[in-house]
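Only one structure is covered here, and it is reproduced in the block below.
Left out: one protein chain. Kept in place: all the others.
Chain naming follows the written order as A and B, and within any one chain the residues start at number 1.
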Amino acid sequence: METQLDFDRITRSAVRRSRIGKITVYSLLTLWAVIVLFPFYWMVLTSVKSYGSYNAERIPALFTLAPTLENYKNAFTAVPLAGYLANTLIFTLLTTAIMVAVSTLAAYAFARLEFKGKNLLFTLFLSMMMIPAELVIITNFATITNLQMRNTFAGLVLPSVTSVFYLYLLKENFEQVPDELYRAAKVDGTSDFRYLTRVMLPICRPTLITVIILKVIECWNSYVWPRLITDDPAYYLVSNGIQEIRENGFGRENIPAMMAAVVVISLPLIILFLVFRKKIMAGVSRGGIKG
Amino acid sequence: MKILLENLTKKFPERGRKARGEVTAVNNFSFEIPDGKLIGLLGPSGCGKSTALNLICGLETPTSGKIFFGDKDVTHLPPELRGIGMVFQNYALYPHLTVQQNILFPLENLKGKDRLSKEEMMNRALNAAKLVQIDQLMDRRPGELSGGQQQRVAIARALVKTPGVLLLDEPLSNLDARLRLQTREEIRKIQRATQVTTIFVTHDQDEAMSISDLIVVMKEGSVQQIGTPQEVYDNPSNLFVAKFLGTPPVNVFEGEVRDETLHIGEDAVLKAPGVSNQKVWAAIRPEGFLPDENGPFRCRLNRVEVMGRDVSILSAHTGCESSAIRSIISAEQIIDPDAETVCFSLKPGKVLLFRKDNEERIRLGGNPS
Partner (left out) sequence: MKKNNLKAWLYLLPALLFLIAFMVYPLMDVLVYSMEEGYNFASQTYYGVGTYNYSYVLHDPYFLQAVKNTFLLVVITVPVSTGLALLISAGLNSIKPLKELFQTIYFLPYVTNTLAVGLVFMILFQKTEYTNGLVNLILGLFGMAPIDFIDGPYWAKMLVLCTYTIWVVLPFKILVLTSALASVNPDFYKAAQVDGTSKFRVFTRITLPMISPMLFYLVITGFIGAFKAYSDAVALFGTNLNAAEMNTIVGYIYDMLYGNSGGFPSYASAAAIILFVIVLTITCINMLVSKNHVYYQ
């Protein structure tokens, strides 16, 4: 009987230990979740506080009983936020569209067509992935300036198109489409371009969507290049816009209005993320790096 | 070490969105495994074999019931205190460690007074490696070994602690056919040499038959039959066991017993003393057919396959469940492959009758087969 008791004790202590472990793990995870979410909560909270009440708080309040949308009205009227958003939208759409078109064609050539020097050229393409943006941005700046393309969408978009990584992802995916399909299409007299658009792309849609989403995120958040190439606020993207708002907009201290602008800028991507959560996370873990 | 399972039951909460109920993976297991024997736990995939094994080794705790190792109740003991060695289906060899480090790994876990000296550990590891004949490979990594060699390393790692019980979870399923035959002999030999009580899980009846002292046949979480391989083959307790064991498989017919005689179709094929009038399943082993011009069992001949040692006859009978009957006869008997029909008489011991309703075995009176 004594040994029996011993086992009971072992079991009970094991259960207790695993329960304490679980509680600790969940508490720590929750703590981190709070740290991650808190800035988001704070920006939403601050954006609905009125200018007066915010500045009256010597000790910041963790909630507000008198939410106001005044700041959002301000954000769209006192500074050209709508303009920044529209610019960013145009920039993102143009860049992504051109990037996808260019990369798809090249990826198709690498994956499907035979030509001299294919392997060598592909290796060269891959080695481009290692070149840091800082090295090439200087000349690009000079090029665009010399072409008189500062403060134009062409100047913003063209150097942002190149993305060797996405080309690589697409090529890898294209290569997984079985050769039989290509031969069958050829027997039916399908042209390469038609095969690409009617067969290849629909089959590789998931990868294509991943690539598009990742590029959209990258474009929406891009800051350095737009900052260099635009000094006319009419061409500012959201990142530059927020910097402009911080330094010159609203008068320096209107923080609630600033936060309203921050919410408006962050919202599109957060919605995009929540909708395509799985795709984005899978795509990023396949090799995305914060760009 | 003797192992005793008492009413062992394991239920899992059902998976999926609409999950409400429970799935019983192991249902009311009770049997005893004698000391030093090799037990084959046999059943189709998903029948709860692996869960049973996990219960015995302590990776899962039972919902109810008890497990005894010797006289000790180990039901709630964590695995490391049970004194077991386990070989996993994919071996679970640590790929970043050498063979030697893999074998040493369990010994290095011991703490306090159980901890062995460095030389003693090396010695034991070497002995275990010698036992499975991999002592030349000690400095290799698992990735540099063939499947069969990895298997041996896994066994050495399981044996190095000198466990009271050795558990093998589908250990041969990752090997090719030739290696599988060779390795199962190997396992048998090692088990004989060490005399360690061994439980061997498999879904391959051939494997289980060839190396086990005792076979436990499982279906949907329940034990169907326990016995020596020959017993289970000759004397299955229900239709499932009869169908599951034997290659080629048993031929099953819908038959009827009338006046203590088994009828298949219109043919009165065999005496069935002591069996009341009823519809039955009649299962006939392939070797139970004797070609006989005047035999009562008449079939349409489809094909004759010559296999050297014996001959396989494919034929069809109207009362057969599957479309083709496969019977094995010795090569000396001559069958005309172009004949339209073929007639058999049946060996009484090779014809098994099962109830139509619950598929339980019907024993023949006066014929203790």
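General observations
Note that contacts are C-beta pairs under 8 Å (C-beta built on N, C-alpha and C of every residue); 3 or more make two chains touch, one makes a residue touch a chain.
Everything quoted here is computed from the prediction, not taken from an experiment.
When the omitted chain is restored, the residue from A:Ala86, A:Ile131 or A:Ala184 that touches it is A:Ile131. Which of A:Val161, A:Val177 or A:Leu201 touches the hidden chain is settled by the complete complex: it is A:Val161.
Among A:Thr46, A:Asn71 or A:Thr207, the one in contact with the hidden chain is A:Thr46.
Residues of subunit A in touch with the missing chain: 21-22, 25-26, 28-29, 32-33, 35-37, 39-40, 42-43, 46, 55, 57-60, 101-103, 105-106, 108-110, 113-116, 118, 121, 125, 128, 131-143, 158-159, 161-162, 164, 167, 192, 217, 220-221, 223-224, 227-228, 238-239, 242-243, 246-247, 253, 255, 258-259, 261-262, 265-266, 269-270, 272-274, 277, 280-281, 284-285, 288-290.
Within the complete assembly, residues 57-59, 78-81, 84-86, 88-90, 92, 94-97, 105-106, 109-111, 143, 157, 161 of subunit B touch the chain that is not shown.
Operating definition for what follows: only the chains that are shown with their structure count from here on.
Here the CA centre of subunit A is 55 Å from the CA centre of subunit B.
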